[in-house]
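With one protein chain held back, the other chains of the complex are shown just where they sit.
A and B label the chains in the order they appear, each numbered from 1.
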Amino acid sequence: MIASLYRPLIIGLLPIALIACMSPEPTGAEESAAVPLGVDLGGSGPVAETPQPQVPTRTAFAAVGHASEPQRGSEMQMAHAGHNDAHGTGTVNSVDPAQHKVNLSHNPIPEIGWPAMTMDFPVAPSVDLKAIKPGTRVNFTIQQQPGGMHEIQAITPAGGGR
Amino acid sequence: MKARRVPFHCGLPLNRRWFIRGAAAGAFTLAPWPLRSALAVLSRAPVLSGTDFQLEIGPTPINITGHPRIATAVNGSIPAPILRWREGDTVTLAVTNRLSEPSSIHWHGVRNPSPMDGVPGLSFRGIAPGETFVYRFPVHQSGTYWYHSHSAFQEQTGVYGPIVIVPKGGYAQAFDRDYVVMLSDWSDESPDAIVSNLKFQSDYYNFHQRTLGTFVDDAQRKGFSDTVADRLEWGKMRMSPTDILDVSGATYTYLINGQPSGANWTALFRPGERVRLRFINGSSMSIFDVRIPDLPMTVVQADGNDVEPVTIDEFRISVAETYDVIVQPKADRAYTIFAQAEDRTGYARGTLAPRPGMAVAIPLMDPRPLRTMTDMGMGGMQHGPASGTDMGSMPGMDANPEAKKLQGSVGVDNVAMMPTQRLDRAGEGFPPGRRVLSYADLRATRPGSDPRPPSRDIALHLTGNMERFIWSFDGKKFSEAEPIVLQRGERVRFVLINDSMMEHPIHLHGLWSELENGHGEYRPYKHTINVKPGERLSYLVTADEPGRWAYHCHLLYHMEMGMFREVRVP
Partner (left out) sequence: MSAYRTIPSAAALVAFASAAAAQTPAAKDEPTLSMEPLPPPVMDQGIFAHAIFNELEGRFNGGNTEFRWEGQGWVGTDYDKLWIKSEGTLQSNGTLDDGQHQFLYGRAVTTYFDLQGGLRSDIDSRPTRNWAAFGIQGLAPYFFDLELTGYVSGEGHLAGKLEASYDLLLTQRLILQPQIEVNLYSKADPARLVGAGFSDIDTGLRLRYEFTRNFAPYLGVVYEGKFGQTAGYARRVGESTGDFRFVFGVRAWF
């Protein structure tokens, strides 16, 4: 009786196991949860402009401003505003067809001053990701979007495969 | 280190390097749900705000290296929860001890009445097992501080956490994000075993000693006779210049906010934002050299007190010190926060990134420093800060009057014949070309609140016997010495002469230490002062708070082996 159950069980479970093993990397949200994130305690709020009065000896200092810092606004300019295409090579770690993203470990990209990194890239909707599999070595072109992210405009397997 | 993913992974992040480095995250996703929820508290210390706090110190399972151990933790997390106070509030903290031995919590750098300082034996009896002790005190200061157990070796096994005190009048510097970066060290060995090992063989954890190989290398570089002379010079003293940290990466895993490097603790930012990083060295025995490659840091606070902003590439943070820096990453890329141990036996590493999951190459560790004859107190470097008006006595004159008395005694293995002022030097082990913070760079933003000159000098020698692993002040352990008594309201100068060849971060509870570093009345207010080997420095103290204050080296095993004093203000 056990033998008669055994075979169907294996035949039934095996494809499920294979599918589970071959399913793509966890989505970005789940993956980010796997990396411990620091707790942001928030911004400074308005900076104290005038020096606080001298405090008595036995208490320590309150933080007091010297308004000698340049205003924040002027430093909000993006470093690479107006930059166009940059080219890079790297290796695909994972592909997320649902969100149309890939995670790449890429080589330095001197055009935009990037060192070698591992990161997610959104991919332009027109780009076909069917040939891009985890482990593939790729050449790619990225372009900075208005929101600041670099989006892949083209991605092709480099010669030589894995 | 690139995170390479194996294609067949069955839905789990099977990054082999994470596993080998024992990332809690990896074990996390494999663990069944109830265990995962228990571990969830360990993976990120929550923030506790307000004026009433409940803290519980108890045993907690931990797994940093792949070997499960039992740690001691506050509210089940390592580091303990971030306590967020507001300057001007009165805080009440009920601390319950669920360990089977006495415990305590000391609020490091926070000025409060002596009974609230948390040192068993001086402030109070300690918190007995099962007991709850209620701390209550007003908060008259702001900045980054930390808290830790002052009982036995509980600080080493996990009882440490950050304190962030929000200033009443607002911050001096603007920033958009704010992260605590608490560095610490974890060993799977019990602290009692570590100390016992050091008592029998003091170089137990030093696997970077001089060998036949290094002799041959040095002989090729410097010549045979020079190398022989160098070996004989150190051999005669029975000292080793490779002695940097007593306990090394041979047993330690270095943690950033409780995470080993493989876990990739990440702080998020949007490009162009100003990010405040509150670095706290909450380790027991490890001095870290911290830098963020490609991103300069502007130091704005040291030990919780504002300093004139100074932009640097790297700083050395000794045990118990804190440095608040502001960085402004403009590019849409990740940066590595790199904290290497001074002896280069390991590092803690995190990432500053615009999105989670990003990682950048981890730099190689710098070459290991070696102790020099200046560290042994043979003089040789007579730099001093530019305006030396309040430097105490000049180096060279009465360099070390107690030398003869201390030499040869059981507790002392070296006396610095010519201790030097080196506050403008960061220390050994930094490659040229990097701007490294030194104590001479710290200039307070406001003049000191007590303009009186000191009425007397109190000179203390930082001494030790490495071979016997005995550490002391003036050659005497705590149990062999009398308290240092100050008059209420007195203004004194402490002069420290480091006769040993190791750094000692010296911490005075309850009273500010105003480091005389050449900035006159703008001298920085610190609670922990790192004295370099063979160095002589001085600081001013106003004894404005009565009590029995602990005064000790903050290297935990040095403190417990005798490098401790009571400073009594009646």
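Throughout what follows, a residue touches a chain if its C-beta (ideal position, glycine included) is under 8 Å from a C-beta of that chain, and two chains touch if they have at least 3 such contacts.
Note that the structure is a prediction, hence the values are computed from the model and not measured.
Looking at B:S187, B:T374 or B:N465, the residue that reaches the missing chain in the full complex is B:N465. Although one chain is not drawn, the whole complex shows that of B:R125, B:R456 or B:R488 it is B:R125 that touches it.
Only one of the listed residues, B:H67, B:R221 or B:K236, touches the absent chain: B:K236.
Across the interface with the omitted chain, chain B contributes residues 36-38, 40-41, 44, 46, 54-56, 75-76, 94, 96, 102, 119-122, 124-126, 130-134, 150, 152, 195-197, 199-201, 204, 207-213, 232, 235-236, 238, 408-410, 412-413, 465, 467-468, 470, 477-479, 550, 552, 559-562, 564, 566.
Quick note on the criterion: only the chains that are shown with their structure count from here on.
Per the touch definition, chain A reaches chain B in the complex via residues 20-23, 25-26, 28, 31-32, 34-48, 51-52, 54-66, 69, 72, 75-80, 91, 93-94, 103, 105, 112-120, 133-135, 144, 148-150.
Chain B contributes residues 2-5, 7-11, 13, 24-26, 28-29, 43-47, 82, 84, 87, 111, 140-143, 164, 167-181, 257, 259, 263-268, 270-272, 274, 276, 294, 301, 304-306, 308-309, 328, 330-334, 350, 353-361, 445-446, 449-450, 512, 525, 542, 544-545 to its touches with chain A in the complex.
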